[in-house]
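One structure below.
Chains shown are a subset, placed as in the full complex.
By written order: A and B. Residues from 1 in each chain.
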């Protein structure tokens, strides 16, 4: 009993001085001791708490199905993944789609195109909008993940998740954005309506690229924790928080073009706070996922 | 426990299948490339013959 209150006291203490992460890291470590891993619990954890960066790679790979739940199979499966990567990369070199001087993100794009049967007839053909989307996400992921094989698999599975699981919900997000902004700050929404800016906001950057190229990677990965573990709705609240954060600036802009341009290049220094507030706002409106640990 | 073994097997199988599917895509891409290269070779050959003809005619 005494030990218990001691523990609780320490938790509160950590929380106050910003060490809440210690407790969270411990509970994630308990989850990671499960063998086979419980993917559902890992998803719930990532919905609720920030992932400690040392475990982020593992958790993402397990949730996205790059690694199976059984630890015993990890080495074997990773070997298959690596072989597949090598096979596809080599093939692209044979047909001269990539060379030693091709930038890494372009290599990832060609690999993804080949694997999905969408490789164009010639590397000189202009890129499609969906390719630009891929490149934005690949560039961001490249900043987060060091190993090329891991990085390719994460990009490719993340893209597949956007194209399948979230295919129907992503187009609904602009409407939800308008709805929540109205709840949080109707004056700001009205100002943007007056400027006819609401339909011209950078929705593709926010909801298709999932803020890749908009937020710095250190903040972005905390948003992607939520997206990867199953919620694309978090994107709406990041967008709302961006507007609330730069409200004064936006209220001073009087036309849609200026507002859009500003939002496409927001200052990076407040992004960590924006993401934290967005996650709180998301929990406030959508509830905290049930913690089934 | 039986379900566990099945689940583990499925995890491995999924990775091997994906590697196989990629290899199939590679074969398809190579096939297209071969057709394309033959096309270019034939065009080159045809052009050469045409040039020879026009030269002879001159």
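Observations on the model:
The working rule: a residue touches a chain if its C-beta (ideal position, glycine included) is under 8 Å from a C-beta of that chain, and two chains touch if they have at least 3 such contacts.
As the structure is a computational prediction, the values presented were derived from the model and not from experiment.
The shown chains stand for their kinds once each; the full complex in the file has the makeup A x1, B x2.
What we mean here is this: only the chains that are shown with their structure count from here on.
Residues 4, 7-8, 10-12, 14-16, 18-19, 21-23, 25-26, 28-30, 32-33, 36 of chain B touch chain A in their complex.
The part of chain A that touches chain B in the complex is made up of residues 36, 65, 68-70, 72-73, 76-77, 80-81, 83-84, 87-88, 91, 94-95, 114-115, 117, 119, 121.
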